[in-house]
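With one protein chain held back, the other chains of the complex are shown just where they sit.
Each chain gets a letter, A and B, in the order it is written, and its residues are counted from 1.
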Amino acid sequence: MEPVVALDGVGKRYRTGGATVTALEGVTLRLAAGEMVALVGPSGCGKSTTLNLISGVDTPDEGEVRVCGVDLRRADERALTLLRRRQVGIVFQAFHLVPHLTVEENVALPLALDGRRDGARVAELISRVGLAHRRRHFPGELSGGEQQRVAVARALVHRPRVVVADEPTGNLDSASGAAVLELLDELRRAEGAALVLATHDRHLAAAAERVLAMRDGRLLGPTP
Amino acid sequence: MILRALSLRPALRRPLRLVVTVAGVAAGVAAMVATVAASRAAVWAMREGVVEVAGEESLELTAPGGAPTALLGRLRPLAADARLSPVLEEVALLPGTGEPVKVLGLDLLTVDTLADTPPLPHGTLDIEALVGRGGVLVPQPLAQRLGLCPGDELLVTARSRPQALPVAGVFAPQRAASIWSHTVVMDVAAAQELFGRQGYLDAVRLTPRPGVTMEALRARLTSEMVPPPVAVGAPRPRAQGSERLLRALEFNLAALSGISLLVGAVLVAITLATAVVQRRQVIAVLRSLGASPAQVSRAVLAEAAVMGVLGGAVGVLAGGVAARGALVAVRATVATAVQSAVPATAIRVDLPLAMVGVGMGVLVGVAAALLPLAEARSIPPVQGLRGEPRVYLSPRSRRRTALVGLALLGLGATLARLPAMAELPIPALAGSLAVLVALLATAGLAVDTFARVEALPPLRRAGVLLRLAAAALAAGRRRAAWAAGAVGVAIALAIAIATMVHSFRATVLAWAEQGLRSDLWVRPVAAAGVQVGRLHPEVVAVAEELFGADAVDPFHLTEVRLEGHFIPLGAGALEVVARHGGVPFRGGRDGREVFAETLRRRGAVINEPLASRFGLREGDVLRVEAPGGILERPIVGVFYDYSRSQGMAVIDRADFLAHFPDFGPQEVAIFLPSGTDPEGARRRLLAALGDRFLVEVFLNRELRREVLQVFNRTFAITTALQWVAVAVAMVAVATVLSALLAERGRELGLLRALGAGRGQLARVVLAQGGLLGLIGAAGGLGAGLAVGVILVKVVNLQSFAWTLELRLPWAGILMTGSVVALGSLVAAAAPAAAAWRLAPAEVLREE
Partner (left out) sequence: MAALLLAAMTAAEVWRTVTAPLTLTFPADHGAHPEHRTEWWYVTGLVETPVGRRFGYQLTFFRQGLNPGPPPPGASELHPRHAIAAHLAVADLAAGQLRHAQRLRRAAAGLAGFTMGDLHVWVEEWEMRRHQGDALTLLAGDRAADVSLDLRLVPTRPLVWHGDGGVSRKGPEPGNASAYLTWTRLATAGTLTVGGRTFPVTGTSWLDHEWGSTQLGADVVGWDWLGVRLADGRDLMVYRLRRADGSASPHSAGTVVHPDGSILALGADDLQLAPLSHWRSPRTGAAYPSRLRLRIPRAGLDVTVTPLLLDAEIDARPSTGVIYWEGPVALSGTVSGEGYMELTGYASSLTGRF
């Protein structure tokens, strides 16, 4: 079976002023459908860059990235937009809910961007993340844990084949962090989506089927 | 959903931002609409007024200084083909207010006149009162205002003499904004007698009878009927008076409208662009969730368009109201030309203007939104989410930007040196625009340079806070760049306008100081700033008797034709002026010497506008058509004259009275022997004139004050625009800073958590605002002074032929600087407060 995500010898560099910083180098990674992989490593090791490449918000400078059959190096802006819109769900560390939309509207946003409407699906996900009673509230009125549960629902509402989560619990205390991750895992299993999780917390990473360590933009291979 | 996420929901939940944005757009549109509407009202009053009175389908015979009455008899052979009507146009003043009222003298003793003059009552008129007793027909609005009924008397001053004119009838102007509302009609003979114009007419009107075309009528005019210097024309060209004057005036107003438009556009652009920047993060989230760039663009542009429509509509309404204010300023400028008031009812914001106003709101709004939008949609979403690292320009793009800026500046300098196009300073204004564009183009470079200074040793010592601020600017360089550019343009406009007004004012003051030397100055009682009406010759006689003929300088004014254009010809007692001098001449020549030579050679002096319009200079011969034929006078000197943009020639009074009838002078200047108390002299003069004449006598200092007042009134719109530009600069700093600082709110919170005090935080915020303001101010000051120099030295010279001295408006610069500083402070306050409210614990957790 073809993997949903395939990275081959991927490199990525950023230019800051005169200096060039290598964010990724020679990263090769495969992700099967429904699989959960955790990327671990210290800050600046390239976890977020990898996730950005997988979610199609960024493109590689070298190597090949294929997500759900889309070659990111050759994809145009339109293809990237469609990839993000239909195949990928993202959970951010900083939640990034749209402040002026209600819980319900935030969750419905990915569908709306695609010109779709599915009230039942939205209601189902909201109630599965346990926020049915708060569906008309605005993000500012929610706790951090609640906000991230909304983000989880939003990441899954359009039945993506890949979900990326970048330090999804980084802004939460450990109890609510664990709860959110549990919820995320449970939901994506139910939906059959692959999950890539970036975290520096090895306890959280333990839940993954594979744990890959990163350092200085390189993949160190499976860690025990 | 996107529109809801980006605009609608925020608008409903935070209406203040919506209100501020709409108000910003509205202010810009209103400034433009007000200026345009007021200018058009003034020009309309000038142009349509005469046509409305004369009728569209008629010919007019005119002559410089007035056509002789006998012209009527010469035209008798035309009577079968045209109705002939003598026309006398004068201005009387209402005694209380000095308000000018047009007096139209017509032949009321014919079958035709009333038929040709629509608003006048048909049927039986009180011919006995009208023709026998010099009665007047009064327009209904005026009658109502003064509480007049037929049989009452209308009190006016004509040639400074109080007169009671029997009201023979009241007529109703057909339109609200009609020139007729300010026109009283009387018999031409009575009008001639009232104004001492016996023997002269301002025009003979020929209205073709049925079945006669204008061409046929023209063809029937023989040279015998139209002896030189009589000329034939349609009323419209005459309405334009000296058409150059009208064009200059129109252009002045149009240029003013253009500046309003520019200021308004910058305001609209800043407001809407800021609105986009503020939502940079939301846009990034939407993009990462799969919103296409087109979806985001559509939503942002739709919002800009809606804001533009809303603001435009509000602006058009507000502009209509503001135009009444603007008109006060315009009125003084045109009163002399129109010879009557510009009615406020002449202001009409019609559909095309309203559409232009709303269109400007939308266009400028959309254009403004495009600028930051291009950036927002071009960067990968991940950067929008992350906040940016510091990014510096590569040396290559620094060079390229600098070159573009230099090229634009060079273009501006070159354009400013080009001669006027069609007598209008179009290249110079284009040059000014190039300078402003250069400012916008190089703003990025400037921000980049400022951001780098954190690395400089002195700044390194300045502490971490300032470096943080500089780094923040470097991170948001693109946005900071256009923000600084916009701030710069607004500041530049404010400073350019301030430079022009200040230079103008300083020049006029110096000119008045030098030129106005008489101790007393007599003129008819007229509304301030309105120079209309004449004095009775007897006033001159009384003054000469009191102070001696060698102390009295009456100034006469008439019209002559020069190369086919009507120009004013003035006359003064040069012998008197030659003793006192004062008038500044080109080349620094002593006025006394010039006037003595003018007397000796029976020559003329001309003002600067005349010299430049007709390419005349000292030593040339001035050839004008006067009632007696061609008048040739050597030009002895060219004097500076900031009281009129029309060309004017001046000859000696004795010379003048040998060629023109004495209808009475416009004003009389009196030079007292040294040591005489001017107040006492004024009392004596007024006592001698008694209640036979209603005149105003100014002391020298009062006259100078009056000059200043007239100046201020004339430049009221310009000054208002200067303040709008300053306000725009302030709003620009405030909105852009709040947007940038809001993004950095977390950073501030972090500092707070790390133990930074409020004062320290305030300093970071102020440093950032200060840096931005500094960049804008530095660029704006430079560009503003450059544009100011172009306005003063090129635009004024080309459109008004006024040589002005360049004076730097230190007060204006200081004022603009402090207002922008204040704007930065206000802008910084809100995000700083937000940072304080942020709980340190939460900030740390987020990080």
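Here, a contact is a pair of C-beta atoms (placed from the backbone, for glycine too) under 8 Å apart; a residue touches a chain by one contact, two chains touch by 3 or more.
Keep in mind that this is a model prediction, so the values were computed, not measured.
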Omitted chain touches shown chains B
Would you indicate which residue among B:79, B:294 or B:421 is in contact with the undisplayed chain? B:79
In the full complex, which of B:132, B:151, B:228 or B:629 touches the chain missing from this view? B:132
Among B:96, B:147, B:211 or B:352, choose the residue that contacts the chain missing from this document, as touch is defined above. B:211
What chain B residues would touch the chain not displayed? 69-70, 72-77, 79-81, 84, 86, 107, 109-111, 123-124, 127-128, 131-132, 187-190, 192-193, 198-199, 209-212
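As a working rule, only the chains that are shown with their structure count from here on.
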Compute the distance, rounded to whole Å, between the mean C-alpha positions of chain A and chain B. 61
Can you tell me which positions in chain A touch chain B when the two form their complex? 14-18, 52, 55, 57-59, 77-78, 81-86, 88, 90, 92, 94, 96-101, 105, 108-110, 112-114, 138, 144, 154, 171-173
Could you list, by residue number, the parts of chain B that touch chain A in their complex? 1-2, 4-5, 9-10, 13, 281-282, 285-293, 295, 380-382, 385, 389-392, 394, 845-846
